[in-house]
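Of the protein chains in this complex, all but one are displayed in their positions.
We just call them A, B and C in the order they show up, numbering each chain from 1.
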Amino acid sequence: MIIHHPILGPRDAQEFVYLGDASLIDRPDGMTAGVEEFHDYLYQRTNPAGEHQELWYHEQGDRSWLVVTRNTVTHEITKVELARDVARARGRTK
Amino acid sequence: MRYSGFRVIAEALTGHKGWKPVWRDPTPQAEYDYIIIGGGGHGLATAYYLAKEFKQSRIAVLEKGYLGGGNVGRNTTIIRSNYLLDGNEPFYEFSLKLWEGLEQDFNYNAMVSQRGIINLIHTDAQRDAATRRGNAMIMHGADARLLSRDEVRQMYPWLNFDNARFPIKGALMQPRGGTVRHDAVAWGYARGADQRGVDLIQNCEVTGMRIENGRIKGVETTRGYIGAKKVGVAVAGSSSKVMAHAGMRLPIESHVLQAFVSEGLKPLIDGVMTFGAGHFYVSQSDKGGLVFGGDIDGYNSYAQRGNLPVIEDVAEGGMALMPAIGRVRLLRTWGGIMDMSMDGSPFIDKTHVEGLYFNGGWCYGGFKATPASGWCFAHLMAKDEPHKTATAYRLDRFRKGLMIDEKGQGAQPNLH
Amino acid sequence: MSQSNRITGGQIDRTKTLRFTFDGIPYQGHPGDTLASALLANGVRLMGRSFKYHRPRGPISSGSEEPNAIVELRTGGRQEPNTRATVAELFDGLTANSQNRWPSLRFDAMGINDKLSTFFAAGFYYKTFMWPKSFWEKLYEPIIRRAAGLGSVTREEDPDDYDKGFLHCDLLIIGAGPTGLMAALTAGRAGKRVILADEDFRMGGRLNAETYAIGNTPGADWAAAMVAELATMPNLRLMTRTTVIGAFDHGIYGAVERVSDHLPTPAKGKPRQVLWRIYAGKAILAGGATERPIAFENNDRPGIMMAGALRAYANRWGVAVGQRVAVFTNNDDGIRTALDLKAKGVDVVAVIDSRQGGDLLPGVRHLQGAEVIDTSGKLGLSSITVRQTNGRSETIAVDALGVSGGWNPNVNIHSHHRSRPVYDASIAAFVPGPEGPPGLLVAGAAAGHMSTHAALKTGRDAAIAALDLGSAPDLPQAEDAPVRVSPLWYVHHGKGRAWVDQQNDVTVKDVKLAKQENFTSVEHLKRYTTLGMATDQGKTSNVIGLAIMAELTGRSIPETGTTIYRPPYTPVAMGALAGRSRGKEFKPFRLTPSHHWAKEQGAIFVEVGNWLRTQWVPKAGETEWRQSVDREVLATRKSVGICDVTTLGKIDIQGTDAGAFLDKVYANTFSTLAVGKCRYGLMLREDGIVFDDGTTARMGENEYVMTTTTANAVTVFRHLEFCRQCLWPEMDVQLISTTEAWAQFSVAGPNARKLLQKIVDQDISDAAFPYMGAGNITVCGGLRARLFRISFSGELAYEIAVPTRYGDSLLREMLARGAEFDPIVYGTEALGVMRIEKGHVAGGELNGQSTALNMGLGKMVSKKKDSIGMVLSQREGMVQDNGYRLVGVKPVNPQAKLTAGSHFLEKGAAPVAANDGGWLTSKVYSPHLGCDIALGYLKGGDKKIGQRMRIVNLLAGLDTEVEIISPQMFDPEGERLRG
Partner (left out) sequence: MASLMALTALGRREPTTVTHGPLTITERTDIALASVAARKGRVADVVAAAQSAGVPLPGPVTYQAGAPYSGFWVAPEMWFVEAPFATHELIADLLKSALGDAASVTEQTDAWVAFDLAADDLAPVLERLCNVDVRAVPDGHATRTVMEHLGVYLIKQGRGAARVYGPRSSAQSLLHAIETAAHSVW
């Protein structure tokens, strides 16, 4: 597969390490959330057959975490963003 | 029709005219007591044991494609019970015992062949872990042996002992491990279920579930609505898709695992072997092909095909271990969808919907589990309580912190 | 002239003679020959035996689809099983042997299977061999396994090298027949970067095998001229002997180039084959088509082959396969074959044409509406039986029969993304479906365009479409004959066996039996009969098989469907897929800064990941490893020892939020750590299981240096980047690994300070540099260095780091300047002894399954702040009172041995799972305690200190009484490390 890195252009997916669903960005705050919320966050997956937002780490590259929108049936990639930008857009701070 | 050597000879001498269809092609009835969604190994085994062991009737198996077309038709055929953890080992040992009597039980030669499996050891830490595991296996009634380097060398003198990057230091062996002719497992269960009146309905995809007041009523299919008192789901890589019909999210991701077979060769490898310093495992089929595999590709996928890096990675492992296979040719690669769970262990459980049961999350260990999975799922569906070897396979185990994590990789499905 | 079947013409170099042997018999051929063409030239038709019935077989094709002429090539470590004689390029000295026969190819004892074949119908083995139960593994299966398989594998290491590489292009063209050549010319002239790959050693495809002209030039000459022009274009890469094996995601193609297979041995340093990963903007599949047989009784005798193969052997290789030849056809290709062979002076005795009507072929006996219903001949064809329209049968003596059942487009690569081909009735074949790999176009015969004109045109058009080109070369004149085929899959007459899959011995009867038993899905058909599962993957058999099934079930061919092709296109050597990653080069080595010193000392090394670490350093006279390790431990605890700990991960963490960041990623607190101090940190995964541990030092207000375990250096860094970029993107934190930048040594023992003071330029007295101190220092007169007062051994200990290039020198300097203290260098074994004596957790305990509570470190998980893993570490199943706790263990009898991995049992308890108390995680011999000691996880272990239990190792038959003790087995008060 080839991932079109937003900064570096097309890169072989072999350079990346895959983590999983991009919902892993949405970590609850441990001071306010309990086991139930953390359980849903860490373990439950929508696991769609189709468009999937997922986290890839450019380990053999610029060490950016990316949010890749990829179809899990065709493997077509329609969007690649820096995870940091996505995280900020989702309101994550310090 | 009962199969036997006599029968084969008699048919051969009379032009094979007497062989009957191995299963019928029934029209779906309006309602069943039990519907099993998924005509793969686990679904067919469930139906078989529901009928045979739990004396249930009015059972249908709904298969969206052809019988045995799921992972039972595309795996590397290995059976073993060399698990470590309490939640797993009794179950897999139960499964291995069922394998041992399977052919006589369902009168079909699935070529269950216990030629042994060895997990190669390359470091002291691996030996310690193998010792822990071997002891756990024996305590659960399974068999295990720790082999020295010399004992491994006697078995396979042509492995890379002298120029290896990671020298072989020994192996954990399970002599009762082995292989089974995978398609025949599906066909044997299908035939046995069909003979006991189970309706095996192919080309029938479930498109919805009818749930009223928290209770399952039936399923919508491409062949119309079919009512059911109880519905069991055993759909391997499609678990999330099917359970979404009941509004459920699962602790499961679907991943692609590639497997490989070489051209046919005269006997080289007797048993099953796993390489402890790379991603490679291998056995040789009765037809002569080396059947091997390695890691999953690592990303969510329903595509049933993989990519080059993993093919190369597996070949690298193979060549590192077996430098004599350089000129052996890889014949075919294929990919299956793996239900990768959050701790690498499966689920056989009720759901929040009364009468709806779930069986899945087998990662890439589902084939060896087929008989016990079918038996335990049938037990759960018939008696509404888990079989004693499958009590840990609960959907709520992550909520409770009772993970069954053999590899210790945590909640990352692609690492199990 | 030994080459009795050699006729004039062909693209072989008759000026040179190549000698080769087949089954030990010497033959001659010419450059340009394949093994099959050379053997046929020498009158050899019998080249192999089939898989199941050991039927005598010869080649049916002249290409890579060959199912029958499969041989073992070369000898010794280069012995290569299952090689297609039809594509094996002849070289001088080639040695080939037939396979799957005993004692010889002509007299194969296993031919008995053929006589008994009625008992071996499809799937017979599923119905028998079940009694008595134990006989399967002991008797039946061993016999089956011995009989199965084709060629044999040498047990010797493959002596050849393999390589890998990466190529990039605008357009990859797969196949260099007329379609591919025209596409290449079009794209090449437009200046695009083009790769043209062909599996053959001569480009031109069918043009080399046919007599058609292009313009006024014979097709083969046109192709040669075209190749010559393309070769002048710098933007074009011509790759002969290169098979594109698969289409992978996003325009990545795999290709195998056979660099040296046409040579006796590869030139020195040169690979046998190269696996190329081709990144192609677009690709054109111009792979042509494969002719398909017709199934009829005894259609497998040597001498019976595809009509197109007869033409190829005659036209390209100057070989007449037989002296009296007939053709059996359902399409015009049979006619063409007769004409070509006649033109070459071959006696064409009859054309058996299943079609009715149309023109009769002049000058040849042309039987229309006729079928071949049987053949005879023991080890090769001697006659055919023909049934004419009027029902009359006639036997005709022939020694070769060309068969044409029509042509199947080579859609294989187009279906590698699981796109299903669709049936095109106009050519009675499957053509590529609508949804192939994105960016892959199909042209020429592969797309079902069968004429030469159509090949040239669609090749050109595909290049234009793929690259959006404005101009294109003119098309030369070429034949544009329509496809006139009347489907005939199998001959219904005859009671004997008609072969569908020749290698796997699948017959029409087997297909019928599959139907009878309800294995009617194409997938069931394949799996039940093994149709299409041989080394040719059904290239010549699949379509016939499913067409027969369609007829039997009364379904149309489209309704019946087809199985799909999987990579690779043709089988690929494992060596090529592995490249250079084998033997010692399986993975790169990582060497520590002290490696060269240690090697000089004769140190023993151990693999830790890719690192080679010093395991112990034997001294003269030490014959057993324990002597060395005990000495290293005792010397360290007595005076001072030095250990290279460079392999531990080091991460430089800077930024104004560095402290707050560490509070998030560590279970304990770091923001309060004073500058110049370090602290042990415990890192959890989000699921509350311990991930990693290590000491982290605060080097400045906004600067920390984290240490990780060797094993987790990479994964921890990745995790920190995840936390930094994805979870807390607004934190001011910068990360960089410095693992290899610093050579780091642990210096431990009562004299550690005294030794180091001889190196370090600053005062490191206890007052100036207290326990858990950390700081930038200089050594040896000004070299920048770092010092940390931390201890893994329980001794007064420091870790000292210098830039890596000085590491070797620092070690030698410490040994020299500290000579008065008799310093020793210790390896990982002694390190393990000392850490276990102190109860420090490491690999065996950090197993990914254990919590801080299990390790006795539960109090380290701060609930006052949010950190990764804090919440989920509190789940009910993970805080049970009777859960595993880390304990120390020693045998009651000091002579008794312990084994890591042994399990705990109460005294008198049976060794069954219900009584399983836990296991030993790590074990060493402690020279201080004078016995084996171990760490272990024991259920409720914190309440069992002082009790006696048993340790069993059922694998070794050991059962040992032990005492459960505190994990801190040595100097529990920690007086030494503060010394």
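Please note the rule applied: a contact is a pair of C-beta atoms (placed from the backbone, for glycine too) under 8 Å apart; a residue touches a chain by one contact, two chains touch by 3 or more.
Model, not experiment: these values are computed from the prediction.
Novice: Wait, the hidden chain, what does it touch out of the ones we have here?
Specialist: A, C
Novice: So one chain is hidden, and I want to know which residue out of C:137, C:163, C:622 or C:971 touches that hidden chain in the complete assembly.
Specialist: From the options C:137, C:163, C:622 or C:971, the contact with the absent chain belongs to C:163.
Novice: Of C:179, C:592 or C:707, which residue touches the hidden chain?
Specialist: Among C:179, C:592 or C:707, only C:592 touches the chain that is not shown.
Novice: Of the residues C:103, C:470, C:621 or C:781, which one touches the chain left out of the display?
Specialist: C:781
Novice: If the hidden chain were put back, which of C:307, C:428, C:810 or C:836 would touch it?
Specialist: The one listed residue touching the chain not shown is C:810.
Novice: In the whole complex, what residues of subunit C lie against the chain that is missing from view?
Specialist: Residues 161, 163-168, 193, 269-271, 274, 277, 279, 580-581, 585, 587-593, 595-596, 610-611, 646, 652, 654-657, 702-703, 730-734, 736-743, 778-784, 802-810, 813 of subunit C touch the chain absent from view.
Novice: Using the touch rule from the top, list residues of subunit A that touch the missing partner.
Specialist: Counting over the whole complex, subunit A touches the hidden chain at residues 7-9, 12, 14-15, 59-64, 82, 84.
FYI, only the chains that are shown with their structure count from here on.
Novice: Can you check how far apart subunit A and subunit C are, centre to centre, with Cα atoms defining each centre and the answer in Å?
Specialist: Each chain reduced to its C-alpha mean, subunit A and subunit C end up 28 Å apart.
Novice: Just how far, in Å, is the C-alpha centre of subunit B from the one of subunit A?
Specialist: Result: the chain centres lie 30 Å from each other.
Novice: Compute the distance, rounded to whole Å, between the mean C-alpha positions of subunit B and subunit C.
Specialist: The separation of the two C-alpha centroids amounts to 22 Å.
Novice: Subunit A: which residues touch two or more other chains?
Specialist: Touching at least two other chains: 1, 13, 19, 35, 39, 42, 74-75.
Novice: Listing for subunit C: what residues touch at least two other chains?
Specialist: 248-249, 252, 417, 686-687, 872, 875
Novice: Would you pull the subunit A residues touching subunit B in the complex into a rising list?
Specialist: Checking each residue of subunit A against subunit B gives 1, 13-14, 18-21, 35-36, 39, 42-49, 52, 54, 70, 72-75.
Novice: Using the touch definition from the top, list the residues of subunit C that touch subunit A in their complex.
Specialist: My answer: residues 248-252, 279, 417, 438, 657, 660, 686-687, 714, 718, 721-722, 725-731, 865-867, 870-872, 874-875.
Novice: For a test of understanding, state which residues of subunit B touch subunit A in their complex under the given definition.
Specialist: 238, 240-241, 249-254, 298-303, 307, 309, 342, 398-399, 411-414
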